[in-house]
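Input: one structure, supplied below.
All protein chains but one are shown at their positions in the complex.
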Amino acid sequence: MSELHNYLLVGAVLFALGAIGFVTRRNLIMMTLSAELMLQGVSLNLVAFSYLHGNHQGQAFAVFIVAVAACEAGVALALFVALYQRRKTLDIRAWRELGEEGLVSGTGGEEPPIAPVLPAALESPRLTPAGRVPDISKRRADNRV
Amino acid sequence: MTATLLAQADWFGGHALAVLPVLLGFLAVWWLLPRAKVWPRPVGVLLGLAALAGGGVTLFQPGAAVTQDLLFGFFALVAIGSAVLMITNRNPLYSALWFVVVTLCVCGLFLLRSAPFLAAASAIVYAGAIIVTFLFLIMLAQQAVGVAAYDQRASQPLAATLLGFLVLGGLLCALRPERTAVFAAGPALAQASADADTGGQGRTLLSYPPALGPSPLSQRGNQPLGTVRGLGRSLFGDYLYAVELAGTLLLVASIGAIAIALRTPRRKS
Partner (left out) sequence: MSEAARQIALWLIPGAPAAACVLIALTGVRWLRERSHYPCILALCVSLGSSLGVLLLGIPDIAGLGPDGSHPQVSAAGYEWIRVGGLDVSIRLTADAMGAIMVTMVTLVSLLVAIYSVGYMRGDPGYARFFAEFSLFVFSMSMLVLASNFLVLFVFWEGVGLCSYLLIGFWYRRPSAAAAARKAFLVNRIGDFGFLLGVFLIWGTFGTLDYQGVLGREGVLQQIAQQHPGRLEWICGLLFLGAVGKSAQFPLHVWLPDAMEGPSPVSALIHAATMVTAGVYMVARCTPLFVQAPFVQLIVAGIGGFTALLAALIALTQYDLKRVLAYSTVSQLGYMFLALGCAAGGKEVVTLAVTAAIFHLFTHAFFKALLFLSAGSVMHSMGDVIDMRRFSGLRGVLPVTHLTFLCGALALAGFPLTSGFWSKDEILAAVAAASHGTSLYAKSFLVLQFTAVVTALLTAFYTFRAYFVTFWGEARFPAEAGQHPHESPPVMSVPLVILALFALAVGAAIGPSGLFGPYLAQTRGLTGGEEHVVAWMPMLLGTAAAVIGIAAAWLAYVGSPGLSGRLARVSTTAYNWSLNKFYWDEIFAALVVRPLQGVAWLCRVLDDYLVDFLVNAAGRIPWMVGSLLRPVQNGQVQTYALVMMIGLAALLLAVLNAWAGG
């Protein structure tokens, strides 16, 4: 019983996190992944109950969930391909034709993407071209010339 | 009115402390969500860890076997942590990979609950097929070098996180041990309630209700839980129609996916 409670808890947390991710992230892929996360939470819930009752009903239901999730992911990704070909972006905000006129003015007015801050170690070192003697005096500590 | 509700209602049933980890979790997720001005990540990570610890302390109910509890704790914590990292990551590629981690942990939890087939199936389907397809799509739809603007900003983070944790809090209240105890009363009680529902009549295959209780077919031979055979009997015995429909659904979905993906946008002449 307590174990049931624990598993249900984890399922609830996964579900809630999936919901937050779905509503928050703007990338179509991120949204779909969050939806799949919600499904994972639900499957966990079902399996926990199945264990409690000692029959396979929950597991059978979870199998169906897996099947439907697979269909859904397939169709969704096909849709994303088609949508990407039209707007050249995976932003969900690009598709707002069914909204009321004049409410939010497009995706414009946004700041440009922040340049990714890669750790210094990942930055490619600048190498001198072959055949030239490197200038040691100007070499810096982080190997950037 | 709110005061009297809180005074009268016994929502937490003595588990008032559970508010704290929920609050910490809310703060953690909200902190970590991507926004235009980057906030220091370690703070969010710390908050998240504190939330998990608090949750484990106040909400975790130890079971009979310690090993089971340890394994459960490991899988659960990694799953939840990976989920948070998944939804708060700027790079969709990393999110997909974190999702794989979540899936594998959930598979571990399935194994703990005697569902090996389901664990294997979900690992294969989710982590294998779905994620690979996602990765293909990410590769095809890569536009900007690096991370796109829409990945770096979350929409309505505060409202979403607040609501999400409100829902979570509500679920926690609903899932109190006293509440879930009624389910744990065992198959006998479940059977009795099911009998009460259907009036004690005999059940046919088609009319098998979603009420609780063992099914006649799986009772035959009484396959133990956790065997593929048992699951197979249940699936193809009790839920044959559903299985066939699921197969048809898969066929239709694959045809539809091909049709949609191959459609090129019409050029406007």
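Letters A and B mark the chains in the order given here, with residues in each chain numbered from 1 onward.
Here is the rule we go by: contacts are C-beta pairs under 8 Å (C-beta built on N, C-alpha and C of every residue); 3 or more make two chains touch, one makes a residue touch a chain.
Worth saying up front: this structure is predicted, and the values here are computed from it rather than measured.
Screening A:Leu4, A:Val23 or A:Leu46 against the full complex identifies A:Val23 as the residue touching the chain left out. In the complete complex, the residue from B:Leu17, B:Leu70 or B:Ala159 that touches the missing chain is B:Ala159. Interface note: of B:Ala174, B:Val228 or B:Ile258, the residue touching the hidden chain in the full complex is B:Ala174. Against the chain not displayed here, chain A makes contact via residues 19, 22-24, 26, 31, 92-93, 95-100, 103-104. Residue-level contact of chain B with the missing chain is found at 5, 8-11, 155-156, 159-160, 163-164, 166-167, 170-171, 173-174.
Definition applied: only the chains that are shown with their structure count from here on.
Taken in their complex, chain B has these residues touching chain A: 29, 33, 36, 38, 55, 59-63, 68, 72, 76, 79-80, 83-84, 86-87, 90, 92, 95-96, 99, 102-103, 106, 109-110, 113-115, 117-118, 121-122, 125-126, 129-130, 133-134, 137-138, 140-141, 143-144, 146-157, 160-161, 163-165, 167-168, 171-172, 175, 177, 180-181, 183-184, 187, 190, 212-215, 218, 223, 225, 230-231, 233-235, 238-239, 242, 246, 249-250, 252-254, 256-261, 263-265. Residues 1-10, 12-21, 23-27, 29-30, 32-34, 36-37, 40, 43-44, 47-57, 59-60, 62-64, 66-75, 77-82, 84-86, 88-93, 107, 110-117 of chain A are the ones touching chain B in the complex.
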